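Only one structure is covered here, and it is reproduced in the block below.
With one protein chain withheld, the remaining protein chains of the complex are depicted in position.
In this document, chain identifiers A and B correspond to the written order of the chains, with residue numbering beginning at 1 in each.
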Amino acid sequence: MQLPIINQSEKTREYASRPGMTRRSFLRTGTAATGAVAAIAASLSPLRELTDTDQFSVSRFLQKHYKEMDGQDMAAALERISKAVEKRYDVRPDIRDIKPMDGVEFVYALNLTRCIGCRKCVHACVEENNQSRSPEIQYIRVLEMPRGTTDIEQGNHHYQRATVPSEDHYYMPIQCHQCANPPCVKVCPVEATWQDSDGITVIDYDWCIGCRYCEAACPYWARRFNFSTPSIPKDKINPDMSYLSNRPRENGVMEKCHFCLHRTRLGKMPACLEVCPTGARKFGNVLDPNSEVRQILESKRVFVLKQEAGTLPRFFYYFDERDSTNETNPANPANGGDA
Amino acid sequence: MIDSIKEFAREYPRFLYRCFRLSFVGDWRYYTWMFFLSVIALFGLNAYAKQFVQGLITTGMTDQVSWGLYIANFTYLVGIAAAAVMLVIPVYVYKNKDLHNLVIFGELLAVVAIIMCLMFITADLGRPDRFLHLFLRFNFPMSILTWDVIALNGYLLLNLHICGYLIWCAYNKRQPTKIFYIPFVFTAIVWAISIHTVTAFLYSGLGARPFWNSAVIAPRFLASAFAAGPALIILTLQVIKAGTGYPVSDKAISTLKGIITVALGINMFLLGSEVFTEFYTGASHSVSAKYLFFGLHGYSALVPWIWSAIALNTFALLVLLTPAGKNRWLLNAACLAMIVGIWIEKGMGLIVPAFIPSPIGEIVEYVPTLNEVLVCTGIWAFGLLMYTILVRVTIPVLYGDLLVDKIYHTDPSIFETKKSSSTQDSAGVSPEKRR
Partner (left out) sequence: MSRTSKNENKIPVAGYFVGIGFLITAGALILTGASVEVPQNDSPAVRAAQIVPGVWRVALSDPPIMEINSMEMRCNHCHFIDMKTRDQARVLVQHTDIELSHGSNDACLNCHDSADREKLTLRNGETVGFDHVEQLCAQCHGPIYRDWQKGIHGKTIGYWDTDLGPATKLSCTECHDPHSPAYDPMPLLPGPNTLRMGKQHGALDLIDERNPLQRWRLKDSGAHGSSGTSQDGGDH
């Protein structure tokens, strides 16, 4: 279909109220346009505060997903991260990419009879994993549970006492349960989080888009979001880092407990276990029949939190089979030896 | 064939340019309205720029309540977008004559609502600069969020095509070729149901949140969407009629009124079923519902919200069910009441309480910050701005004032009532004959 074309002079006149008033129309259009440009520029002016340009560099933009990186890519990424950390914290980190070991599946077991709720694990974890002090991010939350219930909704997260334990309570630390059927992995739209062969669910902090769907999906409230650029005192930086675990995070990404994989994948115990004063925390390779955790699963009455959620946690709780009501009473002679 | 492509390549940019120019033409009311919206949108942009630099710490969200106003508005607007089918189904399936010339406004509303949804999602992202990662590692079909990405963008494209094609045809004084849009219309009908179902599955698929983990969420979403969406369209059509004189028949309004009455009734029924199940059982899973409706351990920030939502919806239902609904002002009041009521019910009443208490029993309440509210109002203002422009350029095309071979003589009184006789003369295709 051939359409008649409007000639040029008609076109220019199309929206003019009256022909021949171009100067006035130019002036008023100019005023409006100048005002609009000024207003848009003013509204975008906070972007000048964007100082951490490393976050938006080209090499950063082109960095691949963790699983698609070859050795060279990883080396380049680690070098870039090292430089960024050094620039920001004046510490040259020893940062590596540590792969899971073959024939290893990690399991954690926690003895609720022994935990006294001192929160040493919480703060040791913060120091080990370069967690933000402001806004505060902690992977472990210790609940003070009243006797008579195992319903975690009755736990107190904010107990403050002169000393612990309180006679009337027991204590339940909760952290990432490293589920075998992790809902957080399922929901991630960009595969920024996945479960490694040793059972640790990890996050590629450079891939996460920060939608926080995983945070909504986790029944154990194990995931944390960096609501702003984390702040860590320079003298508190732990330079022993790995790509998937404790390297300093950036604004707008998720993080979570990773069983200290930069330690545990090298055979060491996690930091929360090392600091526990009562030996309530047990960690190891469940595929090794002689490991402590395997012994616990074989001989203790263990349970997991929210089994009905179907997440198959690798974090087990157990009590010692004893009269636990007398246990914290120093006046009880039977208490003397066993506590 | 080559010629027609050439012609399209030449004419289509000109069409867009003319629409662009036309969007700056109007009377003083138009300028005031657009200026007002632009200022609010600019404040929103400014607030978002601050959020982009400082992070989501500028919002009221926390690790405990990790989704707030952004996701609430997103959910609501998905419903508004889906509600366009409540105009499309009567017209294309039941051949309703009254709504026939109005359906385009529903589809345009869907386009705008989806764009607003995408803006709200972007505002909620911690790292919007990494959105390309979606294309590189797309966790489909495991993540329901990827389903939603497909559903929303697909729906946007479908509606853009349908609206764009029909307007383009009217602009070129052509009868639209059925094969180019009827299949898309029917796809869009199914797709509209799916966008809201998938959005509901985002929430109901999470075992960690018992408050959401309920099969009734998806039907509830649809019912509330089909109530709030057409209610918004009723108000919009009256504004369009008052502003441009575009013919909106009373029968069209009453058809829509019938739809919202049924939908609101179903929505209230489903809410009642939910409340019964939560509270009669008395299981500990109902703590979030308890917090929402009655408060928990002295925390009760959401209680006034949900009860005012219930009051608004009840008022709307009473007006709609009784002869009072015949009064246009009462009907409009009812529409407004249910638009607000359902917004509260879906935002403060459905998204936020699922996070309180947290899965391990901590109660942290959520209060949006000023910056967060500014971003939200900015997106709403921008959405209204888009919708105004779309309506503003669509109506002259439908009237035949803006055609490929016709100069649009600037009559700044575009918002003044037109005489329909003159319209019919100048237009090759009248709005009524268009389909």
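Methods note: contacts are C-beta pairs under 8 Å (C-beta built on N, C-alpha and C of every residue); 3 or more make two chains touch, one makes a residue touch a chain.
Since the model is a prediction, treat every value here as computed from it, not as a measurement.
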Handout entry: Chain not shown: contacting residue from B:Arg18, B:Lys50 or B:Lys406
Key = B:Lys50
Completion exercise
Checked against the full complex, the residue among A:Val190, A:Leu273 or A:Leu305 that touches the missing chain is A:Leu273
Practice task
For the chain that got dropped from the picture, name the residues of subunit A it touches.
Solution key: 17-18, 21, 24-25, 27-36, 38-39, 41-43, 45-46, 48-49, 101, 116-120, 122-124, 127, 133-136, 138, 141, 146-149, 151, 154, 156-169, 227-228, 233, 264, 266-269, 271, 273-279, 282-285, 291-292, 295-296, 299-300, 320, 322, 330, 332-339
Handout entry: Where the unshown chain meets subunit B, residue by residue
Key = 27-28, 31, 35, 38-39, 42-43, 46-47, 50, 53-54, 57-58, 60, 62-64, 284, 297-298, 364-365, 367, 369-371, 411-413, 416
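Operating definition for what follows: only the chains that are shown with their structure count from here on.
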Handout entry: Chain centre separation in whole Å, for subunit B relative to subunit A (CA means)
Key = 34
Completion exercise
The answer for subunit B against subunit A in the complex is residues 4, 7, 11, 18, 21-22, 24-25, 38-39, 42-43, 45-46, 49-50, 52-57, 59, 61-64, 66-67, 121, 124-131, 133-134, 136-139, 142-146, 149, 172, 174, 202, 205-209, 284, 287, 354-355, 357-362, 404-405, 407-408, 410, 412
Completion exercise
Note: in the complex, subunit A contacts subunit B through residues 1-6, 10-11, 13-17, 36, 39-40, 42-47, 49-50, 55-56, 61, 65, 135, 137, 141, 143, 151-155, 157, 174, 183, 186-192, 207-213, 215-221, 223-229, 251-254, 306, 309-311
